[in-house]
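In this view, the complex is presented without one of its protein chains, the others remaining in place.
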Amino acid sequence: MVASGTRDRAAVAAKESSAPRRNAAYRSTVGIKVVMAVTGLLFLTFLVLHMAGNLKIFFGAESFDHYAHWLRDIGAPALPHEWFLWIQRGVLTLALVGHVWAAATLALRAKRARPIGYAHRPKVQGSYAARTMRWGGVIILLFLVWHLLDLTVGTVNPVGNPATPYANVVAGFAPSRWPVTLFYVLAVVAVGFHVRHGLFSALRTLGQRTANGERWARVAALGFAILLCVGFLVVPFAVLVGWVGPA
Amino acid sequence: MKLTLRIWRQSDREARGKMVTYKIDDISTDMSFLEVLDVLNEQLTATGEEPVAFDHDCREGICGACGMVINGVAHGPQKLTTACQLHMRHFKDGDTIDVEPWRARAFPVVKDLVVDRGAFDRIIQAGGYISAPTGSAPDAHATPVPKPDADAAFEAAACIGCGACVAACPNGSAMLFTAAKVAHLGALPQGQPERASRAAAMLHAHDEADFGGCTNTGECTAVCPKGIPLTVIGAMNHDVLGSAIRGR
């Protein structure tokens, strides 16, 4: 072969290395997205239950505190005290690691895939929610740290007593602590955006493939996003305007 | 019309490029965008400068050769239109227009606005076909294909391989291109025997070529001159998962 340029050899080399390997699927970009999708769906399930539990605050301090304490005894007597909670925390932590790992891997790949950017900043043509997944995710992660310190561990909560979650909530969202509430609101909105694209994206990743299904997936994603926003925001709002006050 | 064009100039693969500004007059609104570049190149040739290199061929929106990012949008502002079919009636007198090549590691710039899209051919080589050697075919009517399936296959098969999806994707992903072929062949009865292995092999070639992963942002389908729907990516994910689950 006389007429063979360097590019031809590069093409041959690329071809040889691209012989499909067995079990390569989980390392592929789709495999990474499946991790993202499955962990995301776990979070979504958790959030829906979490939100439902939060709403118990409207049934009064006793009911709410009772519910909070019950959480520690789910599965009893088969499971000892707080075991379920720790299992759940373990699973969610693993899911978080998986979710962040997948996000970071895809972000790095994306950066690698476009070493030189555009001089004319590309106009967003697709959805805004989709373009804010990464920064939105980081905001949610930062919020999560604060949220755990505030209402789980209690370090930054004015009351901070694990025995009295109702009081913690009321104190945490007290009008005087408005910057905290504002941060909470922003984070919940970020969750809404995140879910709006995330749920649609997860369904797509898991094989949703019809035009009709796409419409339903978009409706479902928007519906869950709104549901979560409203469900989570109604509690601080209620505290702020006094519907829910000190017990 | 008078226009100011800012165009990416780069002399070869290794060279550093930069945006260079050109003024151009006497543009008619009936011209296509590529004809404006033709006029500019005539002007540059007359003054002894090197013309701007750009890929183009059929100039009727079907060969997929042309492609440039115009004011930040692949193929420019008009939806469902390649750069060669974009007419100047969509611009205003006095506009400044930025013209850049597709940007992706998998599409190295060859010169000016010309990029190397060989990675697309390698993705097809990995499995974007039905193995039907010449002469082996049964009668065309041996297997009826339900019209909805044939239409779905056609919709995905309309891809022209221009690369706009990659250029627009914030992740530099070629998933729309890859999935379009997977969806086309997967929708037909003739494509079933190789369906699972095809998806896995093509995905592998896609990743090996250094394209990014899809995050379903939809930027690709928004700029696609043939309107390939995002659903094809779901079809591909479906087949990839099927392949992984069935272990082939």
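All chains are identified by letter, namely A and B, in their written order; residue positions are counted from 1 within each chain.
Keep this in mind: a contact is a pair of C-beta atoms (placed from the backbone, for glycine too) under 8 Å apart; a residue touches a chain by one contact, two chains touch by 3 or more.
What we mean here is this: contacts and distances are computed from a predicted model.
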Among "succinate dehydrogenase", "Permease", "RNA polymerase sigma factor" or "Thiol reductant ABC exporter subunit CydC", UniProt-listed name of the chain not shown: "succinate dehydrogenase"
Sites on subunit B contacted by the missing partner chain, in the whole complex: 11-12, 28, 30-32, 34-35, 38-39, 41-42, 44-46, 48-51, 53, 55-65, 78, 80-81, 85, 87, 89, 110-111, 114, 116-118, 120-121, 124-126, 128-141, 144-147, 150, 153-154, 157-158, 160-161, 184-185, 188, 190-191
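The criterion applied here is as follows: only the chains that are shown with their structure count from here on.
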Of subunit B, residues touching subunit A in the complex: 6, 8, 19, 69, 71-73, 98, 100, 103-106, 116, 118-119, 121-122, 125-127, 168, 170-173, 175, 183, 197, 200-201, 203-219, 221-223, 229-238, 240-244, 247
Complex interface listing, subunit A residues touching subunit B: 7, 11, 14-15, 17-18, 20-26, 28-34, 106, 109-110, 112-127, 130-131, 133, 197, 200-201, 204-211, 213-214
